[in-house]
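Of the protein chains in this complex, one is absent; all others appear in place.
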Amino acid sequence: MKRLFRRQTEKAGLPPGSLVYTGYKSAEKVKIKLIRYNESDYSEYDIENVGELESFKNTEGIKWVNITGLHQVDIFESFEKMFGIHLLTLEDVLNVNQRPKFDDYDNYLFVVLRMLSFNKGTNEIDNEQLSLIVTKEFVFTFQEKEGDVLDNLRNRIKNNKNRIRRLGTDYLAYSIIDTVIDHYFYLLEQIGEKIEALEEKMVKEPEDGNVEEIHKLKTNLILVRKSSWPVREMVDNILQSESELLSDATYNYYRDVYDHVIQIIDIIETYREMVAAVMDIYLSSLSNRMNQVMKVLTIIATIFIPLTFIAGIYGMNFRYMPELEHPYGYPIVLFVMLVIGLFMLYYFRKKRWL
Amino acid sequence: MKRLFRRQTEKAGLPPGSLVYTGYKSAEKVKIKLIRYNESDYSEYDIENVGELESFKNTEGIKWVNITGLHQVDIFESFEKMFGIHLLTLEDVLNVNQRPKFDDYDNYLFVVLRMLSFNKGTNEIDNEQLSLIVTKEFVFTFQEKEGDVLDNLRNRIKNNKNRIRRLGTDYLAYSIIDTVIDHYFYLLEQIGEKIEALEEKMVKEPEDGNVEEIHKLKTNLILVRKSSWPVREMVDNILQSESELLSDATYNYYRDVYDHVIQIIDIIETYREMVAAVMDIYLSSLSNRMNQVMKVLTIIATIFIPLTFIAGIYGMNFRYMPELEHPYGYPIVLFVMLVIGLFMLYYFRKKRWL
Amino acid sequence: MKRLFRRQTEKAGLPPGSLVYTGYKSAEKVKIKLIRYNESDYSEYDIENVGELESFKNTEGIKWVNITGLHQVDIFESFEKMFGIHLLTLEDVLNVNQRPKFDDYDNYLFVVLRMLSFNKGTNEIDNEQLSLIVTKEFVFTFQEKEGDVLDNLRNRIKNNKNRIRRLGTDYLAYSIIDTVIDHYFYLLEQIGEKIEALEEKMVKEPEDGNVEEIHKLKTNLILVRKSSWPVREMVDNILQSESELLSDATYNYYRDVYDHVIQIIDIIETYREMVAAVMDIYLSSLSNRMNQVMKVLTIIATIFIPLTFIAGIYGMNFRYMPELEHPYGYPIVLFVMLVIGLFMLYYFRKKRWL
Amino acid sequence: MKRLFRRQTEKAGLPPGSLVYTGYKSAEKVKIKLIRYNESDYSEYDIENVGELESFKNTEGIKWVNITGLHQVDIFESFEKMFGIHLLTLEDVLNVNQRPKFDDYDNYLFVVLRMLSFNKGTNEIDNEQLSLIVTKEFVFTFQEKEGDVLDNLRNRIKNNKNRIRRLGTDYLAYSIIDTVIDHYFYLLEQIGEKIEALEEKMVKEPEDGNVEEIHKLKTNLILVRKSSWPVREMVDNILQSESELLSDATYNYYRDVYDHVIQIIDIIETYREMVAAVMDIYLSSLSNRMNQVMKVLTIIATIFIPLTFIAGIYGMNFRYMPELEHPYGYPIVLFVMLVIGLFMLYYFRKKRWL
Partner (left out) sequence: MKRLFRRQTEKAGLPPGSLVYTGYKSAEKVKIKLIRYNESDYSEYDIENVGELESFKNTEGIKWVNITGLHQVDIFESFEKMFGIHLLTLEDVLNVNQRPKFDDYDNYLFVVLRMLSFNKGTNEIDNEQLSLIVTKEFVFTFQEKEGDVLDNLRNRIKNNKNRIRRLGTDYLAYSIIDTVIDHYFYLLEQIGEKIEALEEKMVKEPEDGNVEEIHKLKTNLILVRKSSWPVREMVDNILQSESELLSDATYNYYRDVYDHVIQIIDIIETYREMVAAVMDIYLSSLSNRMNQVMKVLTIIATIFIPLTFIAGIYGMNFRYMPELEHPYGYPIVLFVMLVIGLFMLYYFRKKRWL
């Protein structure tokens, strides 16, 4: 099983606000991409040096800065000075085992999300932290590894000149959150299909490998649940926030996200019940099969053990055994055996064992 | 099992407000039926072209427009212009996997319901989304497929000149919601009868096919539950809404619906307990049967194995075995065997195995 | 099992306020009994015709009208005109599958209760709806069948000149509710005794019939629970009601009923846990018995199968088997068999199987 | 099992405020003990006649009146006149199956507690009702049987001149409640020790008697839980009460009791989980033992059944069986049997059955 919670030990005992990256170390360079757009223009930049970001301050348009790779801790220290981001926030960005949350600072909003995606290589769920910092003119997104579920969104910004190009950073933040959450539906759909496949198979012919499959489904559901339950609270906090960074225009959109999260939680709970029901089928089918095996054994043994006993009797070497001398002794015994066997079969049929 | 949640993947990544139909595609034409009535008059119209609806605006009477078939997305776009329906609402109408909800827009009310009916052909529960848009003079109902549970209601409107013909769109909306919810009682009754039949059968003679039946009942209950739990919240929201579209006169009727939903939830929870209890009976009867099989095997084996052993001893070919020469050796051995067998039977009777 | 929920289907699709009786039809005539009393006088009347009730209006004293039998629907229609009872109330009176509730109309109070009593004939719980309508001078009680738990109360009114004869209809209503609820204690006591009897039997010698008994206890508890949970909410609503029909003097008495209901719910939950515990004992005793059976089989088989094998060897007909010729071959083999048998017994004793 | 709920049937149908004792009848005389103390003096009185209590009214000092035995109902009727105790209160005092509660009357406070103590004779938990009536100068305690957990407290009052001798009836009431509740810790400790002992035994060698022990622990926990859950609410009500009979000085002490009750509930819930865990161990160990038994049977049977078959073949009496004539036939067959047996053993070892 992929580990649900990664090492946090190295952090214990350090003062709060210490910037320590708790994810997988990587040798690759941190990549910083900046997208700048307004209603009419759109441009992309590859930032080599964090310092370059400063020159974009107070320029026109919405700036979306995506930082991939969190292992170069020194890069993040400059955010405090350049954009007034609190050290506690940066600590949370780097501590990639956070549960989803929303913090409202005066000059910026901070959102933590879990980005779940199905990794077809390992056949497991990739579970990455996506942190957002939303200021008046910037949206910063932080992720650990290359590759995310946001490419559709990027294309929409690039090709589409309507709503998203007109509205502010709060709408961009909404779009990112919504896209990440929408991807949960995709994951749940795949889990749902597996549950249904398993269900069908189970009813027909249960196999030993099924426990593992059920267990994997359970663990995946635990993971998605762990990632989406706190999102409900988080979006609720956004809806109740009175930050100036959130315009009235986006309120309805965040309410829509809220609806989606409720629906996701709903589906998860239903799936959990269904997995439990599948487990029940599995267990009762195990008992059933055992019954089946026992019956076969019992039928065979119960028919032949008495017959073998009779054969054993006439195999004894006593000198005086009158039946042995009888000319029809052998056929009579065979006939008696046949009768006993048939009676047994009749008895089992009556008991509905056959 | 019929799928609980249908594909939603195609929607992921699209901007909010995109009209995408997520249900089963159909080649049939979308059917639009309009019923117009007031206290004295009643008339029905088949609308060929959506545009015709515009001519009914600001005419006398309550207009109930029923749209069957949601696959022609372009039809719905005209609702935005003609009646001022928000794109997010229309998106929800077309996304037919919504959980029940109530949204209060300024100029209209939006209600989503699950219409459940027992399909006698497939022996399964049909689960269709019914969306209502209620304006001052129109009630729009949207459904995916032909056939619904509302025919009684239509007849009542047609033949009956009392209350329903006097009151407004809010009462019509109430009548539709009430009829859909009332149909849940019918479904639950059928489920309840199956539970009781299964219960009785289970106590008498449990069979292997029963797990599947129990499982199907469970899944059906999950479906009805999923459809009715959110209705409680929905009706509560209606009761607390201060929309001008809801008159005081209908308040008591919505409270009545609320009572019904509570009762439905009550019944579902009771049925869930009963199904769990039936499962318990099933499992313990499995164990019981296994016990039975084991006992038969044990009784037979325990009686005959020692006897066969004795027969085996006197079947040995040693040259010097004095018993074999004894003139009464054979009857004595037979008698000893009889005694052992009877003692075994006595022992099993004492142990209450017989 | 007696059906928990009776047919409600016939009602689906009818307009609200339709008077339809949903209980068991009966050919007997509806019986109307009126008791009139005040501090000094007491008299009983058998009412033949509903219309007669009108003449009691505005006469002195508290009037308790008990209607037995609900199948003559036309009788109830006159209540609307005579006493100003809302059609929705009368609909609820006739729809005898209501859950307990309290409705506060301006001119009267409406209470629905479940009257549970142990039917010694069928050995099942009779579950009847008792509806109360309380006006300033009347208390109407409606029940389906002859026979109730209120005879003690009637005698108290008849023979006792203190409190109940001095106070108003609200106190009479309280007395009726209290008596019905108090009867639940009696039922629970009987259930409790059965649980304890079963518990004791189970620990000593579990039998196959027990599952049915446990199941019946469970179903009975579900029924009592379904009937008493909503009563808590109902009494709470009465306590918080500001109706003029409820005097301050009876407030403490209703609080007392509330205490009783809480206690009943408490007992039910405890019983549910105890029944679950008894089921656990049953299941583990099943496993235990299976273990016992298996051990006997294993001991017998494990001792005699090897011995039989040895006997089989010396039963072979090879020409050259030196042991067979040996003068002490037979006793030596018997001795070896004895040693093997004793060793097996020692082994089983060590394993604590004997 | 000791009955959790005693007969209440005799009460059903009686008017509220009827004094009926629902506990065990006893022939002994009711004992009334009075302790009077203030900061300087302390004296004890045995009251023969209830009427004598009146003479203590309006005398100096705190008076603690302990009444043992509730079967002489007439005694209690005089409390109404002498001290203005409401009949409903006295009814609750005599109805000894109350759940813990706190009622605030104007001139007195009424508290019901369950006094639990471990009866070493019967090895069961004694469950007695202790009712307190607290007025400005009196504390009345009512108990059914001789013997309680309050002797330590009595000694403290007698020998100790500090706090308890200085403060009022509310502090005395607190001390009584606190002592009763503290005794629950003692009970829980004994239950806890049994759980741990059982746990250890279970892991080492599970036995058949264990189910009964687990069941008894469960029932005891249900009893303690039933007695302490309502205490939390009761103490909470005391803390929120604005009765003049409660001085500010004792507020902190009642808060302390609240803390204790929370801790007791905590421990109970933990114990319930532990008992459930022990049950799980028991059940899985049953399965495990069955596996063990089955393996032994299977190993023996699987090794010897084929060998016995071979022996059976060469025990056949066909005239033409060339192997039988072969001079090395016998040793060859023995060798083949040995090889088969060893192969079987190897197979079982590989399967880790040995």
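Which chain is which? They are A, B, C and D, in the order written, and residues in each are numbered from 1.
Quick note on the criterion: contacts are C-beta pairs under 8 Å (C-beta built on N, C-alpha and C of every residue); 3 or more make two chains touch, one makes a residue touch a chain.
The model shown is predicted, which means the values in this text are computed figures rather than measured ones.
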Residue among D:S43, D:N160 or D:S247 touching the omitted chain: D:N160
Residue among D:L239, D:A301 or D:L345 touching the omitted chain: D:A301
Hidden partner chain, touching residue among D:V20, D:M82 or D:I262: D:I262
Touch criterion as defined above, residue of D:D106, D:E205 or D:E273 at the omitted chain: D:E273
Hidden partner chain, residues of chain A it touches: 1, 3-5, 7-9, 11-16, 88, 98-99, 101, 205, 208, 211-212, 215, 218-219, 222, 226, 230, 279, 282-283, 286-287, 289-290, 293-294, 296-297, 300-301, 304-305, 307-308, 311-312, 314-317, 321, 323-330, 333-334
Residues of chain D in contact with the chain not shown: 149, 152-153, 156, 160, 163-164, 175, 178-179, 182-183, 185-186, 188-189, 192, 196, 199-200, 203, 252-253, 256, 259, 262-263, 266-267, 270, 273-274, 277, 280-281, 283-285, 287-288, 290-291, 294-295, 297-298, 301-302, 305-306, 308-309, 312-313, 315-321, 352-353
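Note that only the chains that are shown with their structure count from here on.
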Set of chains adjacent to chain A and to chain B: none
Same or different contact residues where chain D meets its copy chain C, judged by the half mark: different
Where chain B touches two or more other chains, by residue: 283, 287, 290, 294, 297, 301, 305, 308, 312, 315-317, 321
Overall pattern in which the protein chains touch one another (line/ring/star/complete/other): line
Which chain pairs touch, all of them: A-B, B-C, C-D
